[in-house]
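Starting off with a structure, shown below.
As you look at this complex, bear in mind that one protein chain is not there, while each of the others sits in place.
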Amino acid sequence: MSTSVGLVFFIGAIGLCVIGIAGIVLSRHLFRMVLALAIAEAGANLLLILAGYRWDAVAPIFTGTAGGQAMVDPVPQAMVLTAIVIGVGVQALALSLVIRIKERYGTLDMQEARQCMQDDLDDAGGVTPSRSRERPAGERPIPAPTVLNSTGGQHD
Amino acid sequence: MTDVSLAVVLPLLGAFVLPLTRHGILRSLGPVIGPILLAACALILFAAWSAYDVPYAVALGSFAPPMGITFYIDDLALLFALAVPLTTLVLWPGESDPAATGRQSLTLLLAGSLTGLALSGDLFNVYVFYELAAVASYGLVVGDGRSPAYVAAFRYLMISALGSVVGLIGIAIIYFKTGTLNLADLSTLSGELADPQGLAAFAMLVIGFGVKAEAFPVNGWVPEVYGAVGKRVAALLAGLASKLAVLVIVRILILVFPHDETRQLLLVLGILGVAVGELAAWQARDIPRMLAWSSIGQLGVVFVAFSLPGKAGVIAGVTVAMHHLVVKSALFLLADRWDRAIESLKGAASTSRIGAALFVLFSLSLLGLPPLPGFWSKFLVLGGLAASASPLQLLAMGTILAGTVIEGAYLLRVVVTFYARPDAAVRVPGQRAGNLLGAGLFALVLLTAAVMINPLWQGLEVLAERAVDTNGYQHTVLGDREAGR
Partner (left out) sequence: MIGALDSLFLLALVAIPLSLLLATSRWGRWLLVAGYVIQFGLLVTMVSGSSPPSAVSFSLLGNDVGWQLDPLGWLFAMITVGAAGFAAAYASGEWGETHAAHGGSLRWLYGGLQINVLAMLLLLSSADFISLFIGWELTSWSGLILMLLAGGEAIRAALRYIVYAIAGGMAVFAAMLVTSAAVGSLQFDAVQAAVPSMSNGQLWAIALLFIAGFSVKMGTMPFHLWQAPAYAFSPGPASAFLGSISARMGMFAIALVAFRLIGVTQLDRLAIVPDWFDLRDLLAWIAVFTAILPTFVAMRQNDARLLLGWHGVGQGGYMLLGLVMADSLGSAGGLLHVFNHASYQAILLMAVFAVIHRTGTSDLNRLGGLVARMPLSFLAMLIGIIGLAGLPPMNGFVSKWMIYRALIIDGHPLLFVATVVSTLGTVLSVYKLLHNTFLGQLRLEHETVREAPWSMTVPMLLLCVVVFVTGVAPGLVLQYVAAAQQAIGLEPVAFILGGVEAGSGSLDMLWISAILFAGFGVGAVLFYLMGGRSRRVHQLDNYAGGHFLTADVQYQYSDNFYAGLMHRIKPWYRDTFAWTESALVSVLGIVSSAARGFFSQANPASWALVGTTVLMTWMMWHALA
């Protein structure tokens, strides 16, 4: 019984990690990347707790009752507490960066933000940009395809 | 004996106290707190060095290992720990604009956590200090709030956080298999970690700690960040923080995973780093990104050096790492005012003779002109590689040599541009006195090292001997020779 429950937890933890990492790598929206990061960190923390878990033991807190009861390993739990705090701090910082990026560049799309950053860096350094920032000359011969984009902002 | 932990605690304390000095009576105290604390740390570490005889361990909170947190002090740890406050002092952000307190606070945080990384003997403690350094560096990257810096900081944060998640999973795997995270204890159990899961855990740890060390697959952030931040911060990150991250990986390698496969992993990552870094730098058109890619290449050489087995690897690695610390920090200091396209710096030598001359000196040392220390570091690395007949190591040797040729091409292109006749239309900025002083200090260190190669080498032999002595490490930490509080 405990092994199958344990297996579910393991698969859940690894699954959370995978979902989170996939989210970070595959998203284009900055906020989604932060959320995915939160999920991934949750998965990693869960994995760490599972590393020290014993299925028939109690929480590692001295309650004054007679000893001899098996307790789960407190060391990973302490580590996870630290990791959660670190994660919270990093996520808060990430969110504040997202807010600032939206303020400065007006976009929450990773590719657009990256392009704006490269253009600013090139301008500041006096480097001629590697691609032209101008629109093509003349009129489009064929109308542009309609872009269904839920991340906000039409590009053409 | 507890003095050494003060070197970690004092900068952290200073970091938290500094924001209090923004207003009110303590305002005049603000600018000097940081340098004073760093100087105090340097003195503490100097005192520890002069009193130092054999490696010892400090158990924090009197919790005996393997239960508690230990600090392990040997030559290697002291060398890197001493480098932290000294380099931070030279690269101290001394501006007095309104955001200065925040910047100085973050720098102290970085310094404290890097010292902790050098001294720590427990894997989770390493993780915590590493994350602390990472968060401090995110803040430093944002710096004075230029728009590209926000995007660069976010991208850096994403890679670093992803790396940390992967690293945490690696730590979880190690805990699953061995039930302990104390490095000495893990060292006794290293045989258990030689199976697929263990080696996968090592790979994950390399990804996790390799972000700061600019290791190959996770170094995409480097050119953007070094291009977007102020160059003194870039000097701190590229020169100092990366070395400490490498130190952490090397400690784990030597103590916990001393197998051929793990060394081969470092070798391959090093070769890829050298190749990608030097090739990308060849097409760089502005100074900061050129230095960023060059730094990736040099850190690849550091990885290759540390992948050599035994004493030779540690000596070669420490030499290359220390040389790069000095040279790259100085180059970034010189790039502080010259962070623009290379063509627009035509004739920079006439605006700042000393700056251009120092740039030439550091370039020659990077290229390995004897008798500068850069030559000796290359000699040690390549000598160790040539001593084996394995094709991968000969490939590494060829890559490093080819990388040097490419490095010569792009560095000399810059030097020639500096010494060309200036364009009448373009005004090349001169160097700030503070940066020139810092770069001059680094040049002094370089030239002193060039003259004192022999005593340095003898010291390094002893350092390497003690660093690879895993039995001694275990005995010191777990056995009867520790010095608790």
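We just call them A and B in the order they show up, numbering each chain from 1.
Convention: a contact is a pair of C-beta atoms (placed from the backbone, for glycine too) under 8 Å apart; a residue touches a chain by one contact, two chains touch by 3 or more.
Just so it is clear, the model here is predicted, and its values are computed rather than measured.
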{"item": "Omitted-chain contact residue, chosen from B:194, B:354 or B:441", "value": "B:194"}
{"item": "Which of B:80, B:216 or B:359 contacts the chain that the document leaves out", "value": "B:216"}
{"item": "From B:36, B:405 or B:437, residue that would touch the chain that is not displayed", "value": "B:405"}
{"item": "Residues from chain A at the interface with the omitted partner, ascending", "value": "21, 24-28, 110-111, 114"}
{"item": "For chain B, residues in touch with the removed chain", "value": "155-156, 158-159, 162-163, 166, 194-200, 202-204, 206-207, 211, 216-218, 220-224, 261-262, 264-265, 275-277, 279-280, 282-283, 293, 364, 367-371, 375-376, 378-380, 382-383, 385-387, 397-398, 401-402, 404-406, 408-409, 412-413, 416, 419-421, 453-454, 457"}
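Throughout what follows, only the chains that are shown with their structure count from here on.
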{"item": "Distance between the centres, which are taken as Cα means, of chain B and chain A, whole angstrom", "value": "27"}
{"item": "Contact set on chain B toward chain A in their complex", "value": "124, 127-128, 131, 134-135, 138-139, 142, 145-148, 150-155, 157-158, 161-162, 164-166, 168-169, 171-172, 175-176, 179, 181, 224, 227-228, 285-288, 339-341, 344"}
{"item": "Complex interface listing, chain A residues touching chain B", "value": "17, 20-21, 24-25, 30, 33, 37, 40-41, 43-45, 47-48, 50-52, 73, 75-76, 79, 82-83, 86, 89-90, 93-94, 97-98, 100-101, 104-105, 113-114, 116-118, 120-121, 124-128"}
